[in-house]
Every structure is written in C-alpha cells, then in structure tokens.
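Missing here: one protein chain of the complex. Every other protein chain is in place.
Just so it is clear, A, B and C label the chains in written order, and each chain counts residues from 1 on its own.
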Amino acid sequence: MKQELGWEPKLLGFLCRWCSYAGADLAGISRKKYPANIEVIRVPCSGRVDPLFIIKALRLGFDGVLVSGCYPGDCHYQTGNYRARRRMAITKKFLEYIGIEPQRIQASWVSASEGGKFAEVVTAVTKELKEIEHNQLFADEK
Amino acid sequence: MTATDISQRKRFFANGNIYLPHIAVIEKIIDETPGVKTFHFNFKDEKLRKEFGFQSGQFAEYSIFGVGEAPFCISSSPTRRDHLEFAVQQVGKVTNALHRLGPGAEIGCRGPYGNGFPLDFLQGKNLVFVGGGIGLAPLRSLIWNAIDNRDKYENIDIIYGARSPHDLCFKYDLDAWDKDKTINIVTTIDKEDKSWAGRVGFVPKVVEEVAPSASNAVAIVCGPPIMIRFTFPVLAKLGFTPEQMITTLEKRMKCGIGKCGRCNIGNLYVCRDGPVFTYAQIKNFVSSEY
Amino acid sequence: MSGSKIINKKDIGKLLSQWNEEFVILVPSKEGDTTKMAKWDGKDTGFIDWYRNTVQASKTNFFPPMEEMFSFQKDKEGYHIGLASSDKHKQLIFAIRPCDANALAILDVAFKDGYEDPYYLSRRKDTLLIGLGCINPYDSCFCTSLGSSPFDSTNVDIMFTDIGEEFFIEEVTEAGKELVAKTEGLREASKVDEAKASKVKEASYNKVTRKIDTRDIDKKLLACFENKDYWEKVSAKCISCGICTFLCPTCYCFDINDELVRKQGTRFRSWDSCAFPIYTEMPVENPRLEKWRRVRQKVCHKFEFFPMNFGVVACTGCGRCIRLCGVNWDITQAIESVPAII
Partner (left out) sequence: MKNNEIQQRLRQEAKTLLEQGQVEYIVGYETGSLKFTTTPLLTKNKDDTDRLIVNPFIVNNLSVYLTEIKGKVGIVAKGCDSRSVVSLIQDNKIAREDIVIMGIPCPGLIDLKKVELLLSKDRDELGNITRDEDRVVITIDGKGRDFPITEVLFDNCLECQIPTPQEYDILLGEPTTPISGNVSKRTNIKELEATPREERWNFWKEEFSRCIRCYACRNVCPACFCQRCFVEESEPQWILPTPKWQDNLIFQVIRNIHVAGRCTDCGECERVCPMNIPLRSLTRKMYEIVDELFQYKAGMDKNALPLLTAYEPTEAEDFIR
C-alpha cells in the first residue's frame, strides 16, 4: 500500500516511572529533538506491561508500541525488567509469527539520565515505523 | 401474579423493535449515598414524554452508548409524571459510566418491562414495606403511589435499614414519610454509629421486633438477597402466608424481556414474570437460586 | 399416499437451480474443516454423499453467533440510532434434518413468546424448510426418545427420503405443496417407491439406539432440584465451556454488548452460555457460581422449565452436545440417572 504523504505513525510508549519516564521528561526539559509521534503511558515498572497492552494498542490503531524500562540490574523492584525482557522476547517472536511486523513491537532500556537516548530511540522507532505500512492489521470489519 | 398484557405496551417500542432504546436526557442528579445516585430524566421525544406509562415496580433498560445497557427499576411514582427517576449503585461498567454523567447527558432507555406491583391485590390492605439499602428504590415508587391514593389502602408500615447512616437512600423521602401521620416508619442501621441516635439492628431482626400484624396485610420486601432470604422466615413466623409476601428481585439481566436467559429462577424469568413475585411463586427455588 | 414425487439424485443440481431462481438456497457446506448450512454455490451437490448432519445447527442461520442490533452515532444534536438494513428475500434450506427443523420450531416459540424478537423472526420469515430424513443417524442421536424420529416431518415444508438412486418427496405444508406443484422434473411416486420409502424409514428408526426415558422427567427434576450430591456427581467432569450450548440447536441465550470504533458505535448480540460462571454474575453475588448449579440449569431448562412454560422439551435429540463435548459429558446419561421420585 502506498503511504499518503505527510503520514505520521502513532507510537504508544509504556514507560517505567523510575527511569524511562524520567528520561523522557529530561529529553523534554533539555529540548532534545525527537518526533512528536509518541503518546506515553506511565507504568510502575516495565514488568507491569502485559503483552495484552501491546496487542490492545495495535487493535486500537497505534502503529507501534514501545516498552521502555530500566537497564538490567537497575530495576526498582529488583527483577521487574528481567521479567519484562523474557515476556517481550517471546511476545515479539510470537506476534511476528502470526503476521505482525516486528517493527511494531519495540523495547528499550533508558535510564532517568538518558534524555538523549530517549530522543534517539523515539526517532529511530518512528523512522522504522514509517518504513512499514500504516497499521491496518485489525481494520477489516468483516 | 398475573402477567400483564404486553400488547398494551407495544406502542412504546422504538420503530417497532423491542431492542431499540429511546433517547432520554438526564435532567437532574441527586447524590444519595457515596455510591448511589438518583437520576431524573425525560424522553427527548415530546410525544413519548406525554404517552409513556408504567406501573410501580416495573423497570427499564438504560443505555450508555458505547458502554452498554443495564436494567434499573423506575423509582419514581406513576402518579408524579413531571419526570422519571431511577437510582443507581456504582458497581460495574455501566453504573460507573452512569455515575460519570452530568445533567444534560443523553442516555438510551427502553421499557417499561416486568409486571409491576399488583395494585388490585394490594387495595384495601395493610401494606408492610421492608426495605434495605438501595432496595428502597422500587418500594418508594409504590409508597408514593399509595400515598397519592391514600384512601385506597389501610395502614402503611415502612421498615427500612442500611449498613450505616451514610448508606440510607432517599433521606428526603424518609423525612417526608416520617412527618406523614398516616404512615409508620422505622429506620434502622446495621451497626452502631456515633452519628445515629435511632434504632440499630439488621432488618429481619427489626421486623421481628416491630412485629407488624399479618391480618389483612401484605409485606413487600426488597433489599440485598441476603436480607430477603432472612426476612421471609421472620414474616412467616409473624403469620404471613407465602401469598402475603411480595418481593421484587434483581438478577443479572441483558435483554429485559425473557429471551436472553440468565435471570431465571426455576421456570420464571425475573424480567418477564417478575421482578415482582409472591414468595409462593419462588419458594421452591428460592433457597437454592436466590 | 397421493401426491408424492420422485427425483433422481443426479438431478438434484437441476432441482436446486430451479428453486434458486426464486429462493436463496442454503445447503450443507464445508467451511474450513467445519460444516454448516450455507449459501449454495449453484453447482456443488457433493453434500449428498458426505452429509450426516452439520456441526453447526441451522439455528446459526437465524440466530448467528453474533449480529448487529443497531448502530449509533453522536453529533451536535445528540445520539442517533440506525438499524442495519435487512435484505428481504425468500430462502430455502435444503436437506435440514428433522431434529434441526424441530429445534427451529422450539426457537420460534421462545422468540415469539411475549415480546417478539425482530432479528430472529425477520430471518425466519419467508423460509422454506426442505427436510432430508436420516438414513444413517449417529450413535449420539436420540431423537426417537423425544417423540420424534429420523423421518419426522412435523416441522418441514417438504420431506425428502433417500431411497437409493432416488429421493422420495412428500409435501407436508401448503407452502410445500405449492412449491412442488410448480417444480419441473419430478415424477409421480409409485406404490413401489412408497414401499421403499417406508422400509427406509423403519430401518433408520431402529438405527437410533440411544434412548432416554422422558416420562415425568420434569417432575423428577423438580424433586431433585436441591439434590446437591446428585448434581455434583453429574457435573464433576464438565469443564464449563460453551460447546454444548453454542452448538445446541435449541439453546438461545445471548449477550448484548456495545462497541465503539472510531466514534462509530454498534450494539451487538452474541451467543452466551449458562455454562459460564460470568453469565449470572452480579456485583454482590453469583447465584450460579458453582459448577453443579450451572449444569443443573442447563438440564432443567431443557427438560423442566421450558416444558413448564411452553409444553415441550427443549431438546430434539440431535446428539451434538454428546458428539462434540471434549470430555464426553453426556446429557442422556444425566437424564437417565435423575433419581426416581420416592
């Protein structure tokens, strides 16, 4: 499908409040440039993100989902991000198997001090999403 | 209870389709208790507004478009037709959405459904109302109805209770009935409370203490299932026969018209054959299914 | 019997084509490894060879797993409700089994009672049912215990009987008679054909070996309503899924839900099942939280409550619930083990 000009992907971010959310904040405060394509839901921990949230976001029409948490070893709850990592790993592979573009499922580690990295992640993810189609996965109301 | 003639109500169907709601507008919202609100509403359609008729004890299905539909009894009296009322306890998806609405909001409403209270049977009798919590809603429709036709009924006794003083619904009604010399009213709360000087005790126990006479009387009971279950034996002890005990039941409902299946007690559907039942009708199933 | 007709099996395609001019025709069809009555493609009559009964009963054609009740939108003036336009056409279901035709008669009662259900009834209207008797009933079938038989023509318009190379055709209703009268390519049935047909019918009747005793079953069920031990035993292996109720030709419980997609709202109705705990769940309590109460509801609704309300058992003995159950829960065993009244 040809993308219409000026098409902007919609990205939903689930950001851990202890790190990535603060990182996003910092990116804003320090005026790092990144695309305004992301809507953010603050979560207590990346481990809170049920894969259900991801597929629900896709069902609602978001083009991609980004789950971002603390670096391994830095979880406020010790193991939340490790659990998130396993869950994301199987989710990504499984969703790809059933026919969802891998670009739509994204994950990152962004610490509270990494405003710059957050901007880079969002820029990169947005770019990847632009390279694939607008999310029409669930659009067929047959 | 005799089944009411459904054909008479056909004229209230939207486009002849029983499942289509009419659009109604919320006019006023009263905070009854922290979890209960009363909604005053009217139909948007002028003609329907004038023609819509119902009986005390009947219910309607209310829609929050995009959220869903839920049944509530019409808590106002058919004798007071300036607007319609229903009271809602916040317990789930639809009721939460209702509680978020403000005056002016549009909802859907279809009905009235169910049989309503048997007014012919009640006339000339002593009425004993036993209510708990938001269970007063259907009773209050009948109470106001009886008050507005006071000469048709003998004594009116009201025993009403709630968990705490904060959980008493329709306090403005309770005050009005308290002032009405032709009515005996007893209010009670489950547990002692600093702000409460009145009677304390569970409703069934208070019924036993008040001991209304069963002679030429009908008891009309509505409240939480557990209250209903414990009140029937007390009334029986006081001499009320199963035919003299009436209740209006609540069950999970979807269609409101006896099709979707879930609200049955034995072969009776609460929505279609009820919600008003005599104890005689449901006693075979009551201990097990209600 | 006068007026009966004969058609050669190889001419069924021609017959259906003829009828296709007036009716939309539904025939037994395979759909991704499952079977149901679906629109005839105008050619394939292969079902004559493979068809015993469809997995989904023809209730699906009138009361589908989900359907749009109406749509709604909001604008400056408020909410507006729109009904989906229903395409009105005459339809004909070919080769419906007697059990499923009987089931439709039961659904008719339920959906007509009191308030009429416009969705079901508008689909049901202008539908001719052409029955095809069973010459090879399943081992799960028990229609003969419910006052019916593999050749019960009570609720069809025309009845077909497989007599080998040919079908023996009987008119049942006025509408059926009319259709037969204007159908070309049928020949008059002879005495020999009639004899053949009766022989086939008798043979199939005897092939239904699963039996239940429904005498006083409503009374027996009423008496054992509170018999928790019995119901717990009967329900022990049930896994509370919706297979038996969803695929039952007479079960009609439904759920109603709203969906809002990009400001376009739709109210749907969809099948629901008394096997699901959530079916009766209320905020404070659930009268049928325990499995045995749900199984009891299913059995009692069919064999006690429905007969009390409408004078007919809401089961036609099609055997789907037995055939398709993942744990082989068997309603005939449940009915047979209901304690006798002491």
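One rule holds in what follows: contacts are C-beta pairs under 8 Å (C-beta built on N, C-alpha and C of every residue); 3 or more make two chains touch, one makes a residue touch a chain.
Computed from a predicted structure; not experimentally measured.
Q: Determine which of the presented chains are touched by the chain that is not presented, and list them.
A: The omitted chain makes contact with A, B, C across the full complex.
Q: Among A:Pro35, A:Pro51 or A:Gly116, which one is in touch with the chain left out?
A: The missing chain is touched by A:Pro51.
Q: So which of C:Ala84, C:Ala203, C:Ile278 or C:Ile341 would be touching the chain we can't see?
A: Per the contact definition at the top, the residue touching the missing chain is C:Ile278.
Q: Out of C:Ser58, C:Asn102, C:Ser140 or C:Gln297, point to the residue that touches the absent chain in the complete complex.
A: C:Ser140
Q: What residue numbers in subunit C mark contact with the hidden partner chain?
A: Touching the chain left out of view, subunit C contributes residues 31-34, 52, 55, 65-66, 136, 138-140, 236-237, 239-243, 246-247, 255, 257, 259, 268, 270-273, 276, 278, 291, 322-324, 326-330, 332-333.
Q: Residue-wise, where is subunit A in contact with the chain that is not depicted?
A: With respect to the unshown chain, the touching residues of subunit A are 50-52, 55-56, 59, 72-73, 79, 82-83, 85-102, 106-109, 121, 124-125, 137-138, 140, 142.
Q: Given the full complex, what residues of subunit B touch the hidden partner chain?
A: So the residues of subunit B touching the missing chain come out as 92-93, 96.
Simple rule for what comes next: only the chains that are shown with their structure count from here on.
Q: Looking only at which chains touch which, which shape fits best: line, ring, star, complete or other?
A: other
Q: Using Cα averages as centroids, what's the distance between subunit B and subunit C in whole Å?
A: Centre-to-centre distance between subunit B and subunit C: 38 Å.
Q: Rounded to the nearest whole Å, what is the centre-to-centre distance of subunit A and subunit B, using the mean of the C-alpha atoms as each centre?
A: 50
Q: Quick one: which bits of subunit B touch subunit C in the complex? Just the residue numbers, please.
A: 6, 14-21, 23, 44, 63, 65-69, 89, 91-92, 106, 108, 224-225, 250-252, 254-255, 257-264, 266-267, 272, 284-285, 287-290
Q: State the interface residues of subunit C toward subunit B in the complex, per the touch definition above.
A: Residues 69-70, 72, 74, 78-79, 81, 83, 110-111, 113-119, 222, 225-226, 252-260, 265, 267, 269, 272, 274, 279-285, 287-288, 293, 297, 300-301, 304-306, 308-309.
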